[in-house]
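The complex appears here minus one protein chain, its other protein chains still in place.
After this line comes chain A, so read on.
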Amino acid sequence: MSAPAAPPMRRSRLWDTLRDMAARPSGAIGLMLVVLHLVMALISPWIAPYDYREMNSAVILGGPTAEHLLGTDHLGRDVFSRVLLGGREALVVTGIATPIAMLWGGMLGVLLGLRGGWVDEALMRLVDAFLALPGILPLLVLITVFGSGNEVLTPTLAFFFGIPVIRVARAAAHEVVARDFISAARARGHSPLSIVRREILPNVTDTLLVEGAMRWSWMLLGFSALSFLGFGVAPPMPDWGLMISDARVYMSLAPWGVLGPVIALSSLIIGINLSADALAKTLGLDQGRKAVV
């Protein structure tokens, strides 16, 4: 809308976007959860009441008490302390792997969207073939071959979670490529890379940002699933997926054991999803509710 000329003093776009997100209920709750988790991951080593390795044979599978807020696990370790610390590995690995996945998947997708032709066709069929596999399977294969550990997990996750991004980025680029400003740039004689950088990327970053947020939550789940299966974080490091796996065995004896890590993991995932939803609405990608004037 032809708003009166915008005041020249504008804060950064990032700040504006975050503020608009926080103005929505979903964004406020989502951002709060995400920030809470990030802060917790940062300061947990200093606030955790117990050492995560400290075993206490006196209180194996103990219930929640004043000393142990969430009880103790099968080795007598404090569950609350381990829940506080249990997201750190996941956040670091996915925090690095997500941007890498977005970067390579996004760039490749946009280039394919611009170029089209048989290269595009061939690569997209490969992507389709990959997407037809259950996601965890190729992950497991690679980890069995190269071993676990963060230096393997990070690139592996970045690779596999980048593949679906190709599809999204290509679709977003397709919408832009059909528009006349791309024809205008081609007619002027700009190189494909220049067209991607100056004309297409600014128009697909919004879509990719929202997609990135969603990918992050998927990747967290994937990471936790690997830990749950014993391929992720190695004990005694605490990790939510691993903790759920351990506590699952004693569920009939100590049902509270799974509660802590489950709540922690799901609140983070829900927080990210809510934020992604609010981000999509703020950026106007959610076409459902767009004001007319």
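Just so it is clear, contacts are C-beta pairs under 8 Å (C-beta built on N, C-alpha and C of every residue); 3 or more make two chains touch, one makes a residue touch a chain; residues count from 1.
What we mean here is this: contacts and distances are computed from a predicted model.
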item	value
Chain not present in the shown complex, as UniProt names it (candidates "glycine dehydrogenase (aminomethyl-transferring)", "Peptide/nickel transport system ATP-binding protein", "Energy-coupling factor transporter transmembrane protein EcfT" or "Cytochrome b/b6 domain-containing protein")	"Peptide/nickel transport system ATP-binding protein"
Absent-chain contact - pick from A:L14, A:A132 or A:A187	A:A187
Option from A:D73, A:E89 or A:E199 whose C-beta touches the chain left out	A:E199
Identified contact with the non-displayed chain, of A:R53, A:R125 or A:R179	A:R179
Residue numbers in chain A that touch the chain omitted from display	1-6, 8, 179-181, 183-190, 198-199, 202-203, 291-293
